[in-house]
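Other chains of the complex are left out, but the ones given are in their true place.
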Amino acid sequence: MRTADLELDLDVFTGPFDLLLAVVLREEVSLLEVELGAVVVAYVGHLEEEGDLDLEAATEFLVLVAALLELKSRLMLPAEEEAGLDLGPEEAADELLARMLEYRRYRDAGAELGRRLAAEAPYLHRAAPLPPELRRVSIEAAVRAYDPDRLGVALGDLLSAPPVPDTSHIRPTVSLERRLGVVRALLRRASRIDFDEQFGSEDRLTQAVTIFALLELHKKGEATWSQHENFGPIEVRGEMVEGRGRRVEAGAGGRG
Amino acid sequence: MSDGSAAELARIVEALLFLAPDPVPVGELIEACEVSEVQLRNALDLLAEELAPGRRGIVLREVAGGWALATDPAAEAAARRLLARPKTPPLTAAQAETLAIVAYLQPVSRPEIARIRGVSSESAVQTLGERGLIEEAGRSRFGAVIYRTSALFERLFGLRGLEDLPDVSKFDPTPEDAADLRERLLEAGEQRAAP
């Protein structure tokens, strides 16, 4: 199933996900009223039914939800004073739409490239070594072709530490796969981790994708997590690791 | 080349292209054969005629800024049986998108690719690099590696050069698409107003 077709039944909106996106962009529905958490829950429910995680589709979903989250957080926050960040909801929506269209252009160009590659595949080129008499390059015949300063300049560039980049214009990009890896690595070292302790200093998008990774781990039975009160600490426990440990012990006991 | 009839020159050009591991630019052929550009172009014309599709097992192609020999597609199945050459794996969607961005916007850095795709594109960039389709072209002023497509890219995609890429505006949404979206929006608005 395409992410776009995900059926939603929210308080303020009923219909497929891509339509929600469209009406939000047109401000037919106020994004402030849309519970994005419910959208994520619906998606996770769908994953539950599907069984397997399609990473491409999941990534697409994350991109879209992240864009909505960004838009919503801009709406919720008081207007920023800084130049460049004072986008109104309308400009933000335009920008989002422009980004989606730009993406679509390269997605379609990529598909065309894929077809071209397939059409060219039957033309095979020769890949044979040169006959021995042509293989030897005569050093004596070699003349100066390069400027040694080129090497000095390259080394100078490598010696300069890069300036701290201004990232204010770049949106953070986070991959679910990588967040899964991070959480799994932490759970291998400790059976319990505290979410705030581990991820509290990350940016919001990273935190959101990490939560999504936790949902995925929960679905697979690799971890469970709990939060006893609103805004309270979130404790994550690795289940699979302990479970495996027990099975191994039981097996060893049986043989012994 | 002393006597240098066009036929003799065409034979020599054919031999050079047979030996050369990569497509050979016209300039290099002229130097190697020690002839004028007009003489060489005539020889290439003659060779193109002799190797016209369907005439021999080998065809003449202009790719990646030079001339190359390749086998006729009719021989593909037998060639794969003989050489056990695996078919080039098709591009995944992520690789195709990334390659399109590099091809049209080059030189382009990974953060820019990620911005357009909306997702980190590390593994697609790495795979395209390993397949030799893209290569590093220096660094941006923030120290990020920037990328461009390679000569192998042009060869595998049958392009004489980057100017052979289809016009990117061809892939912009059609007015019909836009109208369609607008209609769906209006409909959604009405549905919401109804109850």
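Per-chain residue numbering starts at 1, and chain names A and B are given in the order in which the chains are listed.
The rule is simple: a residue touches a chain if its C-beta (ideal position, glycine included) is under 8 Å from a C-beta of that chain, and two chains touch if they have at least 3 such contacts.
Owing to the predicted nature of the structure, the values given are computational and were not obtained by experimental measurement.
Displayed chains are single representatives of each kind; full-complex composition is A x1, B x2.
Simple rule for what comes next: only the chains that are shown with their structure count from here on.
With centres set at the average Cα position, the gap from chain A to chain B is 29 Å. Residue ranges on chain B touching chain A, taken from their complex, read 18-19, 21, 59, 61, 68-71, 73, 75-76, 79, 85, 87-88, 90-91, 93-101, 103-104, 111, 114-120, 122, 139, 141-143, 155-158, 166, 168, 171-173, 181, 184-185, 188-189, 192. Residue ranges on chain A touching chain B, taken from their complex, read 13, 15, 19, 22-23, 26, 28-29, 56, 59, 62-63, 66-67, 99, 101-114, 116-127, 130-131, 134, 157, 162-163, 165, 170-171, 173-175, 178.
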